[in-house]
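Handing you this structure, nothing more for now.
Every protein chain of the complex appears in place save one, which is left out.
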Amino acid sequence: MPTPATLQALRAFVAERDWDQFHSPENLAKSISIEAAELLELYQWSQEPDRERVEEELADVLTYCIHLANRLGVDIDEIILSKLEKTRAKYPAELAKGRMTKYTDLQA
Amino acid sequence: MPTPATLQALRAFVAERDWDQFHSPENLAKSISIEAAELLELYQWSQEPDRERVEEELADVLTYCIHLANRLGVDIDEIILSKLEKTRAKYPAELAKGRMTKYTDLQA
Amino acid sequence: MPTPATLQALRAFVAERDWDQFHSPENLAKSISIEAAELLELYQWSQEPDRERVEEELADVLTYCIHLANRLGVDIDEIILSKLEKTRAKYPAELAKGRMTKYTDLQA
Partner (left out) sequence: MPTPATLQALRAFVAERDWDQFHSPENLAKSISIEAAELLELYQWSQEPDRERVEEELADVLTYCIHLANRLGVDIDEIILSKLEKTRAKYPAELAKGRMTKYTDLQA
């Protein structure tokens, strides 16, 4: 994730514009938060926002996440699956089933 | 993106916990913003935060993005590439090269 | 806003810890977003979160806002009232009454 073709397209886009110089990890982390809020803005007063705009804003968040993963040299599937294992341990299915209780408050 | 195996692992995780009921698009949009801020927090006072924590928080943002894409039934590569075409049109390489000027302020 | 006593207490807190060096406008802007997301997190899966925690997280957002206003040397009441005038012009009461339509979409 993403496919090699998507990854290549994003890298080429940045290289053609000479934008690597702006893509420090810190700037990318800010950018992810900024784009995430633009996605959230669609849900500010509505629960059924325009579908196309949702897809565009979600794409923006993902794009900056991929730029950051590139910059850090990490594989996206690997970090997702590695974090999933930790979350799985914190939220055992039998305790967490059907409720959103924070893991620190989950009791047998 | 992600690989079918990652996608399947995330779906199974949610299904085993009966959490689909909480994963409204609005709740997922909130979650993306919340996780994005946890990533940003690592850069709050530092430009070189702990690498493992960055990977974990980035994974959290991506995980909720994938949950939202699943919920909306959209293909992640497709929305990224579709948005990239629009961004490409707004930021022609010859005008945008080497500067982060907002497209509304880019002039030939 | 805040009262001179609150303002003085916040300034003394920062001065005693020699933290002005960290309070660049950019770092404070990041901090406001981070604290805003901690407030939002209380509403991630619930619409009735713990009252005391809401007050604490709201206080954190306000505290960083005041630090930023201090740093910029601006008066909080002034900037709020100045912005309110602009918002008032964008959202005339007779057009905006009872609906959250973006001003660019408000039509007579």
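As written, the chain order gives the labels A, B and C, with residue 1 at the start of each chain.
Rule of thumb we're sticking to: a contact is a pair of C-beta atoms (placed from the backbone, for glycine too) under 8 Å apart; a residue touches a chain by one contact, two chains touch by 3 or more.
All figures in this text were calculated on a predicted structure; none of them were measured in a lab.
J.: For the chain that's not shown, point to the residue among A:30, A:67 or A:83 touching it.
T.: Of all options in A:30, A:67 or A:83, contact with the hidden chain holds for A:30.
J.: Tell me which stretches of chain C touch the chain missing from the display.
T.: That gives, for chain C, the contact residues 1-3, 5-6, 9-10, 13, 16-19, 21-22, 24-26, 29-30, 32-33, 36-37, 39-40, 42-43, 47, 51, 54-56, 58-63, 65-66, 68-69, 72, 74, 76-77, 79-84, 86-88, 91, 93, 96-98, 100.
J.: Touching the absent chain: which residues on chain A qualify?
T.: These residues touch the chain not displayed: 22, 27, 30-31, 33-34, 36-38, 40-41, 43-45.
J.: Just checking the interface: what residues of chain B touch the absent partner chain?
T.: Its contact residues with the unshown chain are 30, 33, 37, 44-46, 100.
Here is the rule we use: only the chains that are shown with their structure count from here on.
J.: I'd like the angle of the rotation relating chain A and chain C after CA superposition, in degrees, nearest 5.
T.: Between chain A and chain C, the superposition angle is 180 degrees.
J.: How many angstrom between the C-alpha centroids of chain C and chain B?
T.: Going by mean C-alpha positions, chain B sits 26 Å from chain C.
J.: Residue numbers in chain C touching 2 or more other chains?
T.: In chain C, 30, 33, 37, 44-45 touch at least two other chains.
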